[in-house]
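I am attaching a structure below and will ask some questions about it afterwards.
A single protein chain has been omitted from the complex, and every remaining protein chain is retained in its original position.
Should a chain be cited, it is by its letter among A, B, C and D, assigned in written order, with residues numbered from 1 in that chain.
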Amino acid sequence: MEHLAFTCLSVFSLACALGVVLSKNAINGAMCLLLCLAGVAGLFVQLHAYLLAFVLVLVYAGAVVALFLFIIMLLDMQGGRTWKFRGLNAAAGFVAALLLITGLNLLAVRGHLEAGPPIGNSVGSSLKFYSYQLFTTYLLPVQIIGFLLLIAMLGVIVLSRRAPQPEDAK
Amino acid sequence: MTPSLDSYVMLSAALFAIGFLGVLIRRNTLVIYMCLELMLVAATLALVAFSRFNGTEDGDVFVFFILTVAAAEVAVGLAIIVALFRARQTVQVDQLDSLKH
Amino acid sequence: MDFTVLRDLAAGNTWWAIWPELGLGFLALFLLVLETVLPKSAHGKIPAISIAAQLGILAALLANFDRSHHEIFNGLLMQSPQGELMRVFFIVSSILVSVLGRVSLPGRGVPRVEFHHIVLVVAAAMMLLVQSRNFVMLFVALETVTVGLYILVSYYRSNPKTLEAGLKYLVMGALSSALLLFGIVLLYGVAGSAGLAGRTPAGMYFVGLAGFLEANPHNFMAAAGIVLVLSGIAFKIGAFPFQVWVPDVYQGAPTPVTAFLAVASKAAGFVVLLVLVTQVFTPYDWLVGPVLVFMSAATMLFGNLAALKQNNVKRLIGLSGVSHAGFILLAVASASQVPSAVGAVYFYLIVYLIASFAVFGVMTILAGPDDAQQDLSDYSGLAKKSPFLAGVLGCGLGSLAGIPPLAGFMGKLFVFIAAFKAGHYGLLAVAVVCVAISIYYYFGWIRSAYFSDEAAISPAIESRVAGGGTLVRVTLAVLAAASVILGFYQGPLGHLISR
Amino acid sequence: MSNLPLDPLLLSVAAPLTLAVLIAVGLPKKIVVKLAYAAFAIPALVAVYLWSAFACAAKESHGYAFLTEYSTGLGGLGISLKLGLNGISLPLFVLAGVVGLAAGLYALQSTAERMKTYLLLLLVMQAGLMGTFASVDIFFYYFFHELALIPTFIMVGIWGGRDRSHAAMMMTIYLTVGAMLSLLGLVAIYAKSGAGSFDLLAIRDALSAHPLGEVTQKHIFGILLFGFGILVSLWPFHSWAPLGYGAAPSSAAMLHAGVLKKFGLYGLVQIALPLLPLGLLQWNHSMAALAAVGNVVVIGLVTMAQRDLKQMIGFSSVMHMGYAFLGLAVGSLLGVGGVVMLMVAHGLSVALLFLLSTSIHQRTNTFDMHQMGGLAQKAPVLAALFVTATFASVGLPGFANFWGELPIFVSLWGFSHCLTLVALSGTVVSAVYGLRAAARVFFGPQTEAFARFAASKPTVDITWGERIPALILIAALLFVGVWPRSLSTAIDQALARTPPSVVASR
Partner (left out) sequence: MSPLSTALLVLLVPLASAVLIALFLRTRGTAASVLSVAAASFVALGALVLAFGGARFTGSLEWFRLGSFAIELGVKFDDLAALMLSIVGVVGLCVHVFSLGYMHDDSAKARFFGGLSIFMFSMIGIVLADNLFMMFIFWELVGFSSYFLINHYCHKQSAADASKKAFIVNRVGDFGFILGIILCYWKNGTVNLTELGAGHALVYSRLIPLLLFCGAVGKSAQLPLQVWLPDAMEGPTPVSALIHAATMVAAGIYMLCRIHVLMVPPAMTVIAWVGTLTALYSALCAVTQRDIKKVLAYSTLSQLGYMVAAFGLGSVSASMFHLTTHAFFKALLFLGSGSVIVGCHHEQDIFRMGGLRARMPVTFWTFTVAVAAIAGLPGLAGFFSKDAILVLAFGSNKAVFAVLALTAVLTAFYMLRLWKIVFLGSARSEEAGHAHESGFSITAPLVLLAVLSVVGGYTAIYHGAFDAVFSGVPEAEGPTHYIVLATSLTVLLLGAGLALAFYATDGKDALEERAPGAFGFLVALRASFDSAYDYYVAKIQQRLAMALNFLDLVVLSGVLIRGFSGAVEILGFGVRTLHTGRINHYVYWFLGGVVLLWAFAAGIL
């Protein structure tokens, strides 16, 4: 049962990921990304990382993909060139894909992990333990993340302000 | 029977590779950026799987940071892309080559 | 989980130990507060306040230079003399970037306080980055640096080239972050893997991972993780073949930011690499060694060859920076066998900081109001127009070229010695060839500035050249003097390095 | 030298350097010029004083006198500023002092643009030169050499003559490569000796206890040979020399060709030969062949074909370096001692020639010998000095050069009969081009071109400002030429203490 779900979810995620890569239209790509994330979230659930699945959907689907869609629409690139996979680009792409597949194959053959069945519950399954971790061991990174978000915000503001300020022009 | 750790890792690696491929072959900055996000998500998948199978907890916590960082990165990245679109009226990377040689 | 345990864990968060980082962070916040509190007419003072405060922190840091080794934050960070040195390094570079920003920013219609704010945060994050001994910590600090730099690189947003540089840095940076991340994940996963000897739940900690790698010196998964981590760091330091973004981004970025990228960001990458190579990846020397040797040789050659016929000074300095990365890699590659190589890396970074900022200072002044005067020909006649700037440029370039008696030479010498002891003869041969090539382009620059008769300095810049601001002049004079004096006399720094 | 208030060796380095710093800080020109006399005189006086005191000075260790050591913070790497003189470095130290004084005086009377900067660079050069030969620590030996080398490039680039930019670049690249190679060799010695120190004496002790293997010696010697060889313009790595000297301003050419170039030979004599005796045996034949055929014969003939006076002097300097390499290849006390003598002599004479060629240029407005002629009528003293210099460089007895060449030739016979013939033929060749140049420039009737220039600007004989530095050099040449023991005793003792090679000496 679990196996079947895994298979379905993984095939779904891979297909959607390929959709992101191959879709001609950026909006379609964004939608594929959304679905792919959903698939991954499903896998998270299967791994008992319920909280993380939730966060993934919340942050990625809710914020990131939405932002993407928003920007795509804002920039309104429908009239722009559509993507064509041809010529040298395609050849290089195929070579790249081949190389990547070889790498995967290498990983599959040589990188065999002898892991047993899942051991216990990971913290991802419990909000409480998760929070403990964040507020004890990883308190410093959390604080840093705060600063990161602050500068990201400032950055977005700086980068999106339209007109130069008059007092700086002097 | 549960799927093995290997299959999770392989799936994650495959997603990562697909993301990489997207970055390689796409020309639209936004799509490239989506592919990059895909790569990050692929990494989180492996991380969660490892945490689960190995019974270690740091991985799950790490995912939180990855997602947050990714969100911040996306915000900044999109701001740059928007600003660039305003200046150059394009987001196609093959037209963005005024800096070269 | 027991609350007492949690309390103990929380008590492990020794905040006082990172007071310089906290100081910078609070200073950054304070700047924002000042921006909102102060009237707009007084905003021009804020950068000066920032610089003064940073100087204060620097002074305090030097006064309390801590040479002890101990873990802080439950092992997330490691307090060490090297870390302390890099704290000084990063705060100095942040001060210098702030000084250059004060020259470069006005008149471009971009917000100024935010620039200084971000620089401070990035500098603090770099300090934490080099002290981190945990991959989570490392990743978070690294991303803070990277995101900050995304913003800084694209800071002159009215200039399409700057934005293009920003985009390139963004895409390349995100890609390398993803590679690094995946590498970390693989390492973490394999370290916790149940079936392997030396399995550890603390795979995120360097110590834990090192213990695991010790037990499994030939695990493919671990090797794969290591190379991915290496490639992520190689991006930061601009090592072959992950150096390709360097000239474009350097060219487009605002000149002070280019300096920041070239010096601080690169240095952070090197320190992380050094820590990993010497403390974590040692059992995988069979892999890391050849990779570093290859990278070093290729990086040196590529950087120098690409710089050879470069006319844009920012691209030139970027590519020369690539070759310097190759040189430092030479020391890093020797570090696992020769302990003194570590000192060589730090010394090289320090002299590189001094020399680069001297050059970038001159570049910032000469770049003109639109940051566009970046051709070698724009420097012709500099020695006649401004002997001072020409002198500083000479000291800086000479030091970069590794010409005695300037400090850069000592850096190269230490690297040579280390490489020799490690037996990297082939690399040394490459290095000598590269020095010869590098002389050619550094010489071209010097020739333009010193030997040409006609002056290309436009009147608009001439006023900048003449004025330049006392602060900048003093800073440049100090840098030039430092690059000379460090060549003669290393003093306590020498003891620190050669110990 | 603890009985002196100031270490004279340090003083000789510090005096010019201090003034250079003062200039950089912005001392007014008038004071600079006055102080410059002192700054150039101090090293020369110190050198001459130490020369006279050397014989009685206590030779503390390994035949070194006046040893002092200063820490620069790199004790951990075994680097410290250790100064001292032995019988080999003493002559060169004196050479540096004397030529430096002459070059300085010549520069002070010249009307170069941006005089302060010119003096600054010259002073830095002078400090570097004094330091190079006073250093016992091989790191500082190299370091001071580079300190002196860099100003050369800048001076060629800024004050140089025709084609200066290209010349400066060629010089820079060649010499940097040479210097890098030699640095590599020195570092190799440091790393392989096991002494853990750059102190030459410590390395000597370490290597005499545990000599390096033959293969290692071969490799290191090879690196040093070619590194130093480029610096000393060993054929076929000589192209920079005529080009660079042709373009260099007089004082820079004097100091570089006269003194700085000796760095490489000095390194071979003081470091490579005693420390790597087996290395020498591996390389001496190829080195001798290159030097004899390339430097002496080929470059000798090439020198004959020159029309440009300065280039000719540059080529002749390359040629004479061939003798030095021959002496080194022999490796006997006699040969190597001759090399040291030759270094001093050649330094003085080539500096003199460069000085005078600039004075000639001022009076003829050209370096093309085909456009000159008959200058002796207008400037007899200049002519006399130039002829003197020519004969000195040709190796006429009575001048120091002879005492360099003769021992080399004598020792060379024991090494290779054939090469002795080849090398000796150089004495004829050098007489041909030297006298031809003197005749072209000074004798015979005035050429039209010269007459035209002389009409536009009345020709004056050499002024006292130019004459004094020239006379200083000539006096030194003659002093050593007439009384060679003044140097040879010290050289003999030093070489006897650390035999230069394993070749049977005669």
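Basically, contacts are C-beta pairs under 8 Å (C-beta built on N, C-alpha and C of every residue); 3 or more make two chains touch, one makes a residue touch a chain.
These numbers were taken from a predicted model, which means no experiment stands behind them.
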{"item": "Among shown chains, those touching the left-out chain", "value": "A, B, C, D"}
{"item": "Touch with the omitted chain, as defined above, among D:Met304, D:Ala449 or D:Ile468", "value": "D:Met304"}
{"item": "Contact with the hidden chain (one of C:Leu287, C:Met300 or C:Leu479)", "value": "C:Leu287"}
{"item": "Residue touching the undisplayed chain, where the options are D:His62, D:Arg114 or D:Arg436", "value": "D:Arg436"}
{"item": "Residue touching the undisplayed chain, where the options are D:Gly161, D:Pro211 or D:Gly398", "value": "D:Gly398"}
{"item": "Touch residues of chain A, complete complex, unshown partner", "value": "89, 92, 96, 99-100, 103, 106, 110"}
{"item": "Residues in chain D touching the chain absent from view", "value": "236, 239, 243, 298-299, 301-306, 332-334, 337-338, 374, 376-377, 380-381, 383-384, 387, 391, 396-398, 402-403, 406-407, 409-411, 413-414, 420-421, 424-425, 427-428, 431-432, 435-436, 439, 442-445, 484-485, 488-489, 491-492, 495-496, 505-506"}
{"item": "Positions on chain B where the hidden chain makes contact", "value": "20, 23-27, 32, 93-94, 96-101"}
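Here, only the chains that are shown with their structure count from here on.
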{"item": "Whole-Å gap separating chain B and chain D, where each centre is the average of the chain's CA atoms", "value": "64"}
{"item": "Intercentroid distance (Cα basis), chain C paired with chain A, Å", "value": "29"}
{"item": "Distance between the centres, which are taken as Cα means, of chain C and chain B, whole angstrom", "value": "25"}
{"item": "Multi-partner residues of chain B (each touching 2 or more other chains)", "value": "5, 9, 13, 19-20, 33, 49, 53-57, 59, 61, 65, 69, 72-73, 76, 80-81, 83"}
{"item": "Multi-partner residues of chain A (each touching 2 or more other chains)", "value": "107, 111, 113, 115-116, 119, 129, 137-138, 141, 145, 148, 152, 155, 159"}
{"item": "Parts of chain D lying in touch with chain C, wherever the complex brings them together", "value": "24, 72-77, 117, 128, 139, 142-143, 146-147, 150, 153-154, 157-158, 164-165, 168-169, 172-173, 176-177, 180-181, 183-184, 187-188, 190-191"}
{"item": "Complex contact set, residues of chain C against chain B", "value": "135-136, 139-140, 143, 146-147, 150-151, 154, 157-161, 163-168, 170-171, 174-175, 177-178, 181-182, 185-186, 188-189, 192-194, 199, 201-204, 247-249, 251-252"}
{"item": "Residues of chain C touching chain A in the complex", "value": "1, 6, 9-10, 12-13, 18, 25, 28, 32, 40-41, 43, 73-74, 76-77, 106-112, 114, 117-118, 121-122, 124-125, 128, 136-137, 140-141, 143-144, 147-148, 150-151, 154-155, 157-158, 189-190, 193-196, 220-221, 224"}
